[in-house]
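With one protein chain held back, the other chains of the complex are shown just where they sit.
Order of writing sets the chain letters: A and B. Residues in each chain are counted from 1.
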Amino acid sequence: MYPENFRYTKEHEWVLVEGAAGTVGITDHAQEELGDIVYVDLPKVGARVERGKSLGSVESVKAVSDIYSPVGGEITEVNEALANAPETLNRDPHGAGWLVKLRLTAPAEVQDLMTAEDYQKYVEAEK
Amino acid sequence: MITKVRTHPSQNEALLFERSSPGKNAYQLPDLDVPPVDAAAALGAENVRAAIDGFPEVSEVEAIRHFTRLSTWNYAIDHGMYPLGSCTMKYNPRVNELVARTEGLAWAHPYQPEALAQGCMETMARLERILAEITGMDAVTLQPSAGAHGELTGILLIRALLEKRGDPRKKILVPDSAHGTNPATAAIAGYAVENIPSNAAGLLDVSALERIVTKDVAALMVTNPNTLGVFEENIVQAAEILHAKGAMLYMDGANMNALVGIARPGDFGVDALHLNLHKTFSTPHGGGGPGAGPVAVKKALEPFLPVPRLKRTGRKWAWDYNRKRSIGRVRAFYGNFGVLVRALAYILAHGGPGLRNATVDAVLNANYIRKRLEPYFDLPYSSPSMHEVVFSDARQQPCGVRTGDIAKRLIDYGFHPYTVSFPLIVHGALMIEPTETEGILELDAFIDAMISIAKEAETDPQLVKNAPYTTRTSRVDEVTAARKPVLRWKPS
Partner (left out) sequence: MMDACGIDSPEALFAHLPEAVRIERPLDLPAGISEYEIVEYFRQRAAENGIGYASFLGAGVYRHFRPVLVDAVVSRGEFLTSYTPYQAEISQGTLTAIFEFQTMICQLTGMDVANASMYDGSTALPEAVLMAARVTGKRRALVAKSVHPEYRETLRTYARNAGLQVEEFDYAPEAGTIDLDDLDRKMDASTAAVVVQSPNFFGIVDQVKAAGEIAHRAGALLILISTEAVSLGILEPQPEADIVAGELQSFAISPSYGGPFAGIIATREKFMRQMPGRLVGQTTDSRGNRAFCLTLSTREQHIRRERATSNICTNQALIALMATVFMTVYGKQGLRELAEQNLAKAHYLAGRLKPRFGAGFFNEFAVRLEGRTPEEANKALLKKKIIGGLPLGRFYPELADSMLLCATEMSSRADMDAMAEVLS
């Protein structure tokens, strides 16, 4: 259920690293907890983000959740489709619901994030 | 069995704009007794507008029917109890409405010469004195327009005093059980917010407080009784801890309905508090306002109060603008005077003994509900309840029924829901505050309804989850409303 090639954070974000480029999103567990997502607030292309700091937020009708960046880098692309169809994030959080792409400053950072197997266990323990 | 309501045939009524047609109108103006003026000549042609596109054009009969039909779709205190915790939805006495409309008061202009405003000023001065007596504080400002406005005023007063002492400090402590206006206010006042967790009894954790209060803390914002409806038994100690470190204690007075005539914040160490006249003092909610949020303070904060202040010169009242240390104005003019009149009328009607009786009744009513519903709903904290009681949906959850569902089903029984999912420290909260207004008949009807729903949750959870069934609309699609906001009518 959780893609093997992603890495995961305790705050339920995922990152896919391909060389010096990364794609960030939130996990299926996160979207389920949030319920119907109504709005996604994302940074602009060119913005710099730090690992562990907020890069934006996700809103349901009754709650707002910060998205903490799993890695540091510079935003190269933002998923514009979410502006008109935030429900994509509920439907396909690991695919079409990606949030941002970055140029990573330190790709090796991902080593200490959870693997799919570890994350699966972590989520089950939380329940 | 649902006994309190029957399905009511609800009229279909379109929006004003959909009922409009050119030439219809509902107004009458006297003929001009002076020559008309050409607007383009007087203002410049580029400043004169064309007709107001889409603005309503309906007759007087259509206007009164429109709003009357709309009104029948609302629930109101005049229909029945609102068990909303921390809202204090008590009866709105009609005499208050009458006196607020007294011509000499309703038509008074704030810049009227003071000699012609003595009645307004005496009204305000009297209310200030009374609120000071009720709260045990030294001075009161009536300027803030609502509770949140009062909170901001109170925090700015504290900041001003600390600045005068040399350091405004950086943080405000807010309990995790606090109303959302508290941290929002602290942020607008230029402070960082630090959350202080409640202890296992749902109360202020004074040992945590001892650790957290440093020279960087300006104040603690506390609600007392807290949002669980429980009196903060360690409040005196908390005040001492704060004062020892040069910090102050601010009290959110939303729950004063549990204290009037019984205990006074000034006596238990509070430096500043706001009151919600639209809660404790019966002024009507009117669908969301207006309110008023007077702030009462100890002597040390008095010099910083918003300007102007009422002062007595001989036998007259005057507005004193010469207040060098004031934080300035928090709004134009003097406050929501019309709301102040209503609150004073309420106080005059009750008098000292009456106000105390109201408090006792409010607390008794809440405890009666607690005792009768305890067998059916989980009570997360066993501390004594004052004017409100907080249950959780823990017992109904295994059937898939949550507090929000129970609340919606309560509507079918003829009641407005209680406060859902607040305070945040209780998962699946049901916060119930009956107020002193409710007599045994209404309370029993409410209790019977809640017990019935608790049983329905077990035997027929789907019935509860898809409620309500008897209202003008069923559950509305809040998700689409937020995804694709449509915030005004447009012609098609």
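The rule we apply is simple: a contact is a pair of C-beta atoms (placed from the backbone, for glycine too) under 8 Å apart; a residue touches a chain by one contact, two chains touch by 3 or more.
Everything numeric here is computed off the predicted structure, so don't read it as measured data.
Participant: Could you list, sorted by label, every displayed chain in contact with the chain left out?
Facilitator: Across the whole assembly, the hidden chain touches A, B.
Participant: Looking at B:Arg169, B:His285 or B:Arg402, which residue reaches the missing chain?
Facilitator: B:His285
Participant: Would you indicate which residue among B:Met137, B:Leu355 or B:Val401 is in contact with the undisplayed chain?
Facilitator: B:Leu355
Participant: Where does chain A touch the missing chain, residue by residue?
Facilitator: 38-39, 59, 61-64
What we mean here is this: only the chains that are shown with their structure count from here on.
Participant: Measuring from the mean C-alpha position of chain A to the mean C-alpha position of chain B, what distance in angstrom results?
Facilitator: 39
Participant: Which chain B residues qualify as touching chain A in the complex?
Facilitator: Of all residues in chain B, those touching chain A are 478-479, 482-483.
Participant: Under the touch definition given earlier, write down the residues of chain A that touch chain B in their complex.
Facilitator: 36, 38-39, 59, 61, 86-87
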